[in-house]
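Okay, here's the structure, questions in a sec.
Every protein chain except one is present and positioned as in the full complex.
For reference, chains read A and B in written order, and residue numbers begin at 1 within each chain.
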Amino acid sequence: MAESAYWNRFWRRRISRRAVLGAGAVGALGAASAAILGCNGGGGNGNGNGTDNRPDTELTPVAGGNVTQGRLLSALGIDPHVDLTGFGIVDLMYTYLYSWNRYTEEAVYNNLATNFEHPDDLTFIYTIRPDVVGWPTGPAANEPLTSTDCVESFKRRGTALTAPDKRFPQRIESYETPNDTTFKFVMKRKFVPAVREMANATWAIIPAKVLDSYPSLSQIAFGTGPFMLGEFRGSERIVLDRHPNHFLKPRPWLDTYTFIVITESSSLLAAFRSGQHDINGAVLTKSTAQEFIDADDKYRVSQSPSLFYPVIHMKMRDPWRDIRVRQAMDLAINRKEIIDVIQDGEGNYNGPIQWPQFKWALPQQEVRDFYPHDPEKAKALLKEAGYPQITAKMKYPEVPGAPIVADIAVLLKSQFERDKVPINLELDAVELGAFIANVILPGNFDLAFFPNLPYDEPDRPLSFYHSKGVTGSGNWTNYTNRELDKLIDAQSEEFDETKRQEIVLAAQRMILPEHGPQITLTGGIGYFASWKHVHFGAGGDPLATPIPGSDYGPVGTDMWTEKD
Amino acid sequence: MAQEVAAPLSIEEAAPPHIPASRRALRMARRHPLGVFGLLVIAVLVSAGFFAELMAPYDPLSPNRITKAFAELSAPVDAETTTFTVKDGADLGYGQTVGIESEEIIVLNIAGNTITVQRGAEQTEATSHDAGAALGSSTVDTLSRPSAKHPFGTDRLGRDVLSRTIFGARISLMIGMVAILFGVTVGSFLGVLSGYIGRLVDSVIQRSVDAFLAFPQIVLLLAIITVIGDEDSAVRIFLADNTPIPQGEFLGVPDFLNIFVISIGIGLAVAAGVARVVRGAVLSVKENVYIEAARAMGASDARIMLRHIFPNVAALIVILASITLPLAILAEAAISFLGVGVQPPVPSWGADMTGPNRELALSGTWWPVFFPGLALSLVVLGFNMLGDAFRDISDPRLRGALGAGSGRNL
Partner (left out) sequence: MRNYILRRLLILIPIMLGVSFLTFAMFRMIPGDAAVLRCQLGCTPEILEDLRHEMRLDRPWYQQYGDWVWAIVRHGDLGHSLTESRLPVTTELDRRLPITGELLVMTLFLALLLGIPPGVISAIRPGTPLDWLSRVGSVLWLSIPAFWLGILVIAFGVSWFDWTPPQFGRGYVPFLDDPWVNLQQFFFPSLVLALAIGAAIMRLTRSSLLEVLGNDYIRTAWSKGLRERTVVMRHALKNALIPVLTIVGLQVGALIGGAVIIESVFNLNGIGKYVLEAILRRDFFVVQSLVLLFAVAFVTANLVVDILYGWLDPRIRYS
């Protein structure tokens, strides 16, 4: 069965009411069970049911108009190499080597690079298009991007003081630009995650002339992407104008792309409902999204697995050093109830690698079998380990306006109390900045609830188990497992995907019986709502596997609106 | 012209009639119904503060669980059956564990109305069920509307909103009282010192007070809380190490030390205003003759401050405390609402009015946001009405009808 076709239908599907009621593949048990269900299984209810229209691939885009997207985060700065609050905007203004299809986890060469050669694991050679020209304004007006621009951008990204995660650029040995359209670099050490990383929003290719003229691009932009910076008021409104000479002319279809910043989620929702903007912009829970799903003549709702998954870190000292205690904790947690209460009944269990990463995660059934809910056994284990009663301080960060971490912590505590498991969780809320600086980084905790961010590469989630840790300067839980370290290092250097999968699965199977140093919980489903007159192209997802005969561009180029 | 002169009254006749205190109180109550209302509200608040465990039907922090029935069997099943048919398959999901009575089953697949399941892991007894038996599972009772079981409904985690409101009263009262106790004490002390001693001490204290009072209250409060509220702040460490204030749960209040620190923060903001007012009063008391006399008799400054100045401003201090208590409660609600004060899951009225509860209010789930706010409004209203009643009783000019009025009543 064509797996990608199944995934195309699962991911980012438009939902009709019947599909949700029919409890479609939303609760699917992952790749393995997807095979059991078959392509025509319960997951098929979505397409073509109800009052639905033809898929976007059958419609003809209309040029012109504006789309307004809501944003929860103020965009304090839009320098792609350093500003983390500019995501969503910088990807529209700048050009990248290639795009990334999150669902098939493959590079899509629809941007600057047309070809990729990989003669050996350390050498990367990209052939780039000659016709990616800059905006009509700025130091590099109307000039095409060259390989030199690539080199300068990479260098800047790799050396900027506060640029995130520099493991990849630090392993680059040398750059070469044999001609304007060939960009080559050689690495010192193999590093597979680089492939995914070069497609993320922080790796923008910026014209060297712009970099020379403007040391900081936080409040200004001169790029080559489909949209140009028009109006920029980061905490309020950002207006992007169409780049008239984008290499995918006549795209982008939209004349303007507007972002409106509403920092409070209920206000954002209210504005969306009354039609003040076209794309909601925040991830919704099922209960909040239900009204939009029900009104499927007005709204388009798509769903996507939430890549946000909190984990509980355990410091490897008494009592958590005893594996029986760790196992007891795992047994005492009722993961199904977390899915029911926190994730609106839709979700799956997470292993060391979260379940939506189908390529790398353990089969869902295996994970479910490994984490039964058995408070009696937990009590027995604790007794056996000699801890008739444990009081554990669990620190978690306060994220104002988004108490999902607090909610899960409360639920866990109540589960232990209800089942009379003798682990007394003392919840200790710490402000987010202080949490990172004073709790996590110095390893100052017994139990710490860490809200993990989306990763779609297996390397990062696994690095939490590495003795060097995520920052490279040590694992803040003090966990060390040399065998595991070897596996984790090996997968980061294995370019062959099948082999890498084997290593990753093996690593996870080594981690599971350890019941630590992280307790992984569950991951849910997020809903995205937009008004029906906005079309994203490509069946609802701009980055879906290109349908033969069509040619989908980078983010934003294929969007169009029926409204003027 | 000669007026009739009434015969002089005897002492007993001239004395005003003795009305028992209770009847006097009743008469006052009838004349000031709003004040009575205020008193009642405050009484409820105080009892909620002290007797929250008794008054609240549920624990404010625990999700409540119920068994939800989702569907009914449409045909009987026995021990061998692994595929059921139900009348209405809504809401059943893959991997979900449901039960028929006490038997656990895991849903493996749903196609139309046919559900493929895996019956309990260790099945000791084969059980059969008739058609019509309910499939259900124990689940958390989230977002249920106000009902007899939960008069104020439940929130997104299944917590009873009435219980949260009642315990929220305890938090508000606790924070308010600690804040006022601390603030008024510190403020009065500084005010008396500053007013009585004068000179350099007065200047220094007054300039500091001026600086504090130069900030708008909320802004000052936000700044103070940001500074002292941090996990590693000097204040917190001091309190944690040197005082017996518990850090975890205490008196049904989780994270007690944090609450205490917030109260201190609010108290600091209050102290400045109190210091200024008390200083003014001390300045006028200072002029009294008996102060001079005491000094002439050789009383030390400290003794004079304690025995003479302080009792004279005590009444003012009590009034100040009663005025600022509702303000402190409001201040806590405001900063918790903004995300800076009390944090979830602690049941604070302010914190419960924001976050996901606000989002839910937009789609019809009004009760988690409405009731805490109502309680807060009632409390402040009660204090204000009581204060009004007191003022009416003590200052007849403001009553209008009985006072000088518009001047028409000459």
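The rule is simple: contacts are C-beta pairs under 8 Å (C-beta built on N, C-alpha and C of every residue); 3 or more make two chains touch, one makes a residue touch a chain.
Please read these numbers as outputs of a predicted model, since none were measured by experiment.
Note that the absent chain touches A, B when the full complex is taken as a whole. Contact with the omitted chain, checked across A:186, A:270, A:380 or A:506, is made by A:270.
If you put the missing chain back, the residues of chain B touching it would be 34, 207-208, 210-212, 214-220, 222-224, 226-227, 230-234, 330, 333-334, 337-340, 353, 358, 361-364, 366, 369-370, 373, 376-377, 380-381, 383-385, 388, 397-401, 403-408, 410. The chain not shown here touches chain A at positions 68, 70, 74, 76-79, 82-85, 161-166, 216, 218-219, 233-237, 260-264, 266-268, 270-271, 273-277, 400, 431, 433-434, 436-438, 440-441, 470-471, 473.
Assume only the chains that are shown with their structure count from here on.
Chain centres here are Cα means. That of chain A falls 41 Å from that of chain B. Chain B contributes residues 61-63, 65, 89-97, 109-111, 139-140, 142-143, 156-158, 229-232, 248-249, 254-255, 258, 338-340, 343-345, 354-356, 358-363 to its touches with chain A in the complex.
On chain A, the positions that touch chain B within their shared complex are 21-23, 26-29, 33, 36-37, 41-42, 264-266, 269-270, 273, 287-288, 290-291, 336-337, 340-341, 345-346, 348, 364, 368, 393, 398, 400-403, 406-407, 409-411, 413-414, 417-418, 426-431, 434, 438-439.
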